[in-house]
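Every protein chain but one is kept in place in this view of the complex.
For clarity, chains are labelled A, B and C in written order, and residue numbers in each chain start from 1.
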Amino acid sequence: MKVGLLGGTGMVGQRFVQMLSNHPWFELTVITGKTSVGKNYGEAVKWTLNSEIPEEFRELEVVENSLENLRNVDLVFSALPSKEAREFEMELVHRGIPLVSNASALRMESLVPLVIPEVNPDHLSLINKQKELNIGPVATDPNCTTTVLTLPLKPLHDAYTLKKLNVASYQALSGAGYPGVPSYDILDNVIPYIAGEEEKIRKETRKLLGTVEENGIKMADLDIQATCVRVPVTNGHLVAVHAEFDEEVDVDAAMKLLKGFSPEPQRLGLPTAPERPIHVREERDRPQPRYDRDSEGGMSVTVGRLRRGANSKSLLFVATGHNTIRGAAGQAILLAELMKARKLI
Amino acid sequence: MKVGLLGGTGMVGQRFVQMLSNHPWFELTVITGKTSVGKNYGEAVKWTLNSEIPEEFRELEVVENSLENLRNVDLVFSALPSKEAREFEMELVHRGIPLVSNASALRMESLVPLVIPEVNPDHLSLINKQKELNIGPVATDPNCTTTVLTLPLKPLHDAYTLKKLNVASYQALSGAGYPGVPSYDILDNVIPYIAGEEEKIRKETRKLLGTVEENGIKMADLDIQATCVRVPVTNGHLVAVHAEFDEEVDVDAAMKLLKGFSPEPQRLGLPTAPERPIHVREERDRPQPRYDRDSEGGMSVTVGRLRRGANSKSLLFVATGHNTIRGAAGQAILLAELMKARKLI
Amino acid sequence: MKVGLLGGTGMVGQRFVQMLSNHPWFELTVITGKTSVGKNYGEAVKWTLNSEIPEEFRELEVVENSLENLRNVDLVFSALPSKEAREFEMELVHRGIPLVSNASALRMESLVPLVIPEVNPDHLSLINKQKELNIGPVATDPNCTTTVLTLPLKPLHDAYTLKKLNVASYQALSGAGYPGVPSYDILDNVIPYIAGEEEKIRKETRKLLGTVEENGIKMADLDIQATCVRVPVTNGHLVAVHAEFDEEVDVDAAMKLLKGFSPEPQRLGLPTAPERPIHVREERDRPQPRYDRDSEGGMSVTVGRLRRGANSKSLLFVATGHNTIRGAAGQAILLAELMKARKLI
Partner (left out) sequence: MKVGLLGGTGMVGQRFVQMLSNHPWFELTVITGKTSVGKNYGEAVKWTLNSEIPEEFRELEVVENSLENLRNVDLVFSALPSKEAREFEMELVHRGIPLVSNASALRMESLVPLVIPEVNPDHLSLINKQKELNIGPVATDPNCTTTVLTLPLKPLHDAYTLKKLNVASYQALSGAGYPGVPSYDILDNVIPYIAGEEEKIRKETRKLLGTVEENGIKMADLDIQATCVRVPVTNGHLVAVHAEFDEEVDVDAAMKLLKGFSPEPQRLGLPTAPERPIHVREERDRPQPRYDRDSEGGMSVTVGRLRRGANSKSLLFVATGHNTIRGAAGQAILLAELMKARKLI
């Protein structure tokens, strides 16, 4: 299956390129850019990953975003900045070019499924609606912090029904793209503001945990309060989660649920699916971004410090995950794999 | 007034030494230590502050903790590690040697006031009880994170009555003492665990906001959930605070309360009191530890990002303050000044 | 004396503004900018210093670089980026507007003195030549790293005559301006390349240590090899210096020379001159940027680890100094003070 990649030179774009190199199902044949159109990918990109640029893409010419350039691909991944994404992604959607987007532009559209493959694969049924309207198929995956938060909440929500969430984040530098945060701003410092992030957590989490209805997703009935903070960490977002449920929660039982979580992508054995999407660490000081971000190639979220809150319906924990792998490119690829397994693309 | 300092070589001890140099009311004449007994202070201390060691203390011999060594002082400050503090502090208390302690050992004792001078100066009335029992006078100041959290909560609690708190902290390295956190552990990382800290926040905050009763302090009726995290910042703790009140909160009114907060230490013009104990920043990305920790010599707490939470009784904000100045030595000195102004010592 | 400042919103520009606030001799009345023309300085600047923006400049309107805007000032300081500096600075020079520039554009021009006030104040005699040609007066101060290197070399060169220098630098982030180095690039890393820096060290050091001749400066006869490296430090450049001299060097005698160095700016008691331009630390692990950069308000260079090299004519040491104060704005102001004291402006 030939795939195209929109915005392939940014930090998330690079992860797509890295993870699509030698992918068993997808062959990356088109990379688009903006300021670097006409250059070979190897020259165009300011490569920031530890591996080398995959040889097979070094000489590939970066082209501009256009339907013409995408006419020979079967699927398009989007790693566009949100502002630039909306117009062109809408064009793809209306032309019926299959799209899996990591951009935020379409995430909250009523007929566009916003999906973490392990959390709400059933939302992909919206694609049937799309077909009726002769649009799509299109699906999106959520913001990186929302992903690290919501993946471990899923089995807990299923068991105890979430009612309220207080979240504080410790977000890595790569989440700001490149060049991103100036080093002078963040060394010996933390910055307690990330534009748009808290609202994304509030909205996207409720959509992810929502239920499919006739004309879209009914958002989960859930109060969410979030404070998002940038910290001097290269990769790996961490969230401190204080969750309140409708029912009493037993910490040991909750831990068991997290450890045993093995939903559809794992059962299907999708190529990019980690063996266990949620890892639980029982050391008192884990998870930590530097040690846990690369768990199962960066596709697992690691949870720790599970403990009771102020009352028996309250559970506190900490979770960390790789923001550009599980939180972006890796998850979008996993989503496309799920869609293909379900013959939606 | 001659003062002695217990544990003068540690990180908090050094701050005491720095801040007591040329203090208008207190003359530091005795410094105790443990492994460095018999050395001059200048040799004994691994000085970690940016200023130089005050000349007048360089040649002062470090002595061991003993009543004998403290017989000529009118007041003792304690910067002892908590484990070592209890026994010797109790001895001082029973011998009637005035003590202001930054150690956690006695903070939760029923007849020992735990005081932030701007928050609960009325708790000092417990000293009358102490006198009746022929102990003390002794007072303590709270943990550094609790201080940064509770100081700005005070005027809000007075106006709206706190009901529930969710707190996540971003704590500086100096809070762990010296040598403290190994650099290999924290570079490109955060560590979501600080021994004992979350419990201190829960207990001490409730005592600080509590009310004086016959036999001690009635703890404030308040649910507190906290996650404490170490971050790679030299000095300055930051807290993300999600507060719920009994009454509706107006964000602008709350800001006004914080800005106008000018309690007893300010009215008395105590030497170490900042002009304004709470600063409010309206930029969207402030406060930040590196820029705001030294506000008014490190004695002010800076608040920002005041905003509504999920409902009208909920208020979210971020606060930062210097953990070894306002959060430790500076506050203990301010407390002693208040006690002297009230003739309690 | 009314002064104007070119490029007042950048990192060096801000230092000028901070240090010119309440200056006893200079009154800053004009600030120029580029993208921020028309805004008040308080809005225009992304302030990165720990102090607040001086009140008196908050409302000052940023104007563009033009002779018209500078017609009422007696002296111009330049903190322009080098590329932009050349043309406009040349215009000022030819119009006879007194200029003290921290930009690199004119540093190597034959009739332009490149001066560290403590090192080569005699080079200011070039201004007499300038007058003959109806240009200037104009003087420049060197690159930040060159300054930290050359200031302590001066008394050693006078005593033993430098022959060869091997230098490796550890340069702070603020030296790259703002936004400067992306945080993702430098966290848990060092970057062994700084554009143009090694050549500046080679050329400027030889000019600073050179001698005045009929038509300019005769460069010192000196081999210099340098490797410049960016490190994750906010402020304060450090250099490891391996120096070879024509004559034998005694380490103790060299230390004495450094400690006793008290040249013209100190003898004149210029307002910005530190009491001792060179501090010597004898601890085995000093100087260090975080502890020594603010020595005498950032105007002193701190030297340590003085030791013999492979032979008796070789001396090794480490030096550190504040790159935007002694290495830029502070030094330019000191230079202007020296020029004024000598009635050259």
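Throughout what follows, a contact is a pair of C-beta atoms (placed from the backbone, for glycine too) under 8 Å apart; a residue touches a chain by one contact, two chains touch by 3 or more.
This structure is a prediction, so every number in the text was calculated from the model and none was measured.
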| item | value |
| --- | --- |
| Chains still shown that are in contact with the chain withheld from the display | A, B, C |
| Given C:30, C:209, C:233 or C:258, the one touching the chain that is not displayed | C:233 |
| Contacting the left-out chain in the complete assembly, out of A:57, A:291 or A:317 | A:291 |
| Touch list for chain C against the chain that is not drawn | 164, 166, 168, 170, 188-193, 223-225, 227, 229, 231-234, 238, 240, 242, 284-291, 304-305, 309-311, 314, 316, 318 |
| Chain B residues touching the omitted chain (full complex) | 11, 48, 173-174, 178-188, 232-234 |
| Residues of chain A (touch criterion as defined above) contacting the omitted chain | 50, 187-188, 234, 290-291, 294 |
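In the analysis below, only the chains that are shown with their structure count from here on.
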| item | value |
| --- | --- |
| Centrality ranking, top chain (CA atoms only) | B |
| Chain-chain pair with the highest tally of contacting C-beta pairs | A-B |
| Approximate Å spacing (C-alpha centroids) for the pair chain B, chain C | 41 |
| Contacts with 2+ other chains: residues of chain B | 188, 234, 290-291 |
